[in-house]
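Here it is, the structure in full.
Note that one protein chain is taken out, while the other chains of the complex remain in position.
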Amino acid sequence: MTLTVWAYSESGQVASEVAAAAQSLAGTGKGDAVEVMVGAMSDAGPRLPNALVLRGMSASENTPESTAEAICRATSKGMPSVILVGSTRNGREVAARVAARLGTGCISDASKLTLEGESLIGERSAFAGKVTAKVVAPIPCVATVKVGTYPAAGKTTANSVSEMDVGGFSPKVKVLKTIRKDARSVNLNSAKIIVSAGRGVKKKEDLAIVESLAKSLGGAVGCSRPLSSDLGWLPEEHHIGLTGVTVKPELYLAVGISGQLQHIAGMKDSKVVAAINTDKDAPIFQAADYGIVGDLYQVIPAIEEIVRRRS
Amino acid sequence: MPLFLEEHRQLLSFNYPGRGDLVEALESVAGFLEDKVMPMATKFDQHAAKIEETRKELLRQGVCQMPFPKELEGLGLPFGAYALAIELTGAADAGIALSIAIHNTAAEGILQFGSEGQKRKYVPDIVAGRKVASFALTEPTSGSDAKAMGTKAARDGEGFVLNGSKAFITNAGEADVYFVFAATPKGPSSFIVEGSNPGLSFGEDLPKLGMRGSRTSEVRFSDCRVPAESLVGEEGMGFEYAKKMLNGSRIVMGSLCVGIAQAAFEKSIEYARSRKAFGSAISEFQLIREKVADMKTGITAGRLLCLHAARVRESGADFGSEAAQAKVFSTEMSLRVCDSAIQVFGGYGYTTDDVHRHWRDARLLTIGEGTSEVLRMLIARRELARSL
Partner (left out) sequence: MKIAVCIKHAVDESELKMDPGGSPMITGAAGKMGTFDKNAVEEAVRLKSSGGGDVTIFTVGPADARKSMKEGLAMGGDRGVLVTADPVRIDSLSVAGLLAKAVQRDGSFDLIICSEGSSDVYTGQVPPMLAELLGFAYFGYAKKLEVSGSRIRVERSLEESVEVVEAPLPAVVSVVSEINEPRYPTLIQIMQAAKKPLEEVPPSALGVETAPKVVVRSMSGQGSNRKKVMLDGTPEEAAAKLVDALRAEGVIPR
């Protein structure tokens, strides 16, 4: 049996990364990588020479439930070896549903995917980033690909685009409305510099100090969970951590963040980490390249002053 | 830093076999303290945050309900389990532990000596944390010698009028209920005075060495009128009541100091393992190891003495001497352990709030609730008076 790797993501950027992951897997196993699209060919695709468009379900009803249904139906005409799905919130649902339906294993949030004999191996982070686990699943299987771990594949010319009618489907879940989040606030993934605020900031108004520094450095503002979840000072999209956004900027400047494991899990791959905290024992200093034990209300304006003066 | 340790689990299962619920209760108290109280400790110490909200939440958890009877909204748990809960609280933040322990001493006084009406009116509200209580015995010119009481209560029609002042009163100005001692012609007597009484006023929050989360000040009574039903128990019996209340309180203060020592100890060993000198961790040096051994041994001994006194109290026997022994030993042990902690940390110990605050906190308790000197008198008197 030849090796076939399917790649799917509902998100354009992530689809490019999953395509790259599929290509790298198929390449090592001398097999085919196939980009799967539901409803219609996306404008940005295909990113792989082989594409499979699943028709029959309208693109507007493109929920994880219907996508999983379409993928499962498509497998009845030929089971792929590996189904890779981008590890977005919807993607994780698609993958888990497909695995449950097909009775296969599913590896979550994998990076460094490889093949070994009849098994897929993926690396994933566990225990709030304290541990890297090597996880193995027998082929055929499903895996979600951690966002930001594979370089995006570009658009390519298709060698073969096949279409398959998977038939209609009436999902249980109906989408009533989609509210876009503030575009300004969802750029943490691409930000080169992130200044991130934590409980050390005493009042919501004081976030201005952090925002002002981010602005003079040309960076974005992030925060730890309490500020977005408990206090609601910043929208949830700013929350960096295990259950929030995972970022890896050139510079991560943690301001008044104590550094709980759940927070570190979201920023530990940053190139350089600096931290300012009044508590010299704050765990953030163990996860930082540069640390200042001090009052953010004094240190931040001082940094901004120097940055402004020298530029 | 985990607060609930294997030794706590062991002590509970040895002393209260079959009571897995006590382990669960204390584990839950520890979890709450770790999440909500411990992170605030240095802020309380530096007056960067006030304890009121945290204390309210801690009281709502039910720590103070533990030793009280169920019919008064207590949990009916053994006194020893309550003492261990105060130990854990002391390890998380000594100031808040002091505040709730004194708070509960007032409830204990009402429970033991109050009328049915007083018990129903005050004990449930205090132990469940709907009201904060305070205990006012010491005066500016009478501490250990509580008989020399300057605060007077004069009969005034049906009620009493209180005049005078009390010094170094924990929870002063914050409490809703004060358990007050004042002398009538029949001698020292005890009264319940509501915090809203217009005859009450309070001094400045004293700039204490430690225990800074708790508020301590003078409480002044100027023509403070209270109704007849605010008299607790019998007129003239106040001094006897105070002695009995302090006996229970001394066990708890001993436990609180064990907690302080435990916190200082944990920090010391963590530091000793990480701090390098002459090419190895200082924990490898024998002189540091001697400190570690003595600290640990003292903590275990103090914890056992406190639990023993609590067990004697639970048995119904007179426990005055055992309580005094537990307090003298544990408070002095705690000071030694916290002093060793500063020594292990060296210069960092002397200059870091989070290390030296433990010593500063512990320092109160060889003085408050009976000085070490007075307690030694009490222990010795009892032994020497024993018939041969």
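Going by the order they are written in, the chains are A and B; count residues from 1 in each one.
In this section, contacts are C-beta pairs under 8 Å (C-beta built on N, C-alpha and C of every residue); 3 or more make two chains touch, one makes a residue touch a chain.
The shown structure was predicted, so the numbers you read here are calculated from the model rather than taken from an experiment.
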item: Which residue of A:35, A:109 or A:279 touches the chain not shown here; value: A:109
item: Those residues of chain B which, in the complete complex, touch the missing chain; value: 2, 20-21, 24-25, 27-29, 31-32, 35-36, 57, 60-63, 65-66, 75
item: Chain A residues that touch the omitted chain in the full complex; value: 11, 63-65, 68, 88-90, 92-93, 95-97, 99-101, 103-109, 121, 125-138, 141, 172-181, 186, 192-193, 217-218, 225, 228-230, 236-237, 242-243, 250-251, 261-262, 268, 271-274, 285-295, 298-299, 302-303, 305-307, 310-311
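Methods note: only the chains that are shown with their structure count from here on.
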item: Distance from chain B to chain A - Cα centre to Cα centre, in angstrom; value: 51
item: Residue numbers on chain A that touch chain B, as the complex places them; value: 258, 279-281
item: Complex interface listing, chain B residues touching chain A; value: 39, 42, 352, 354
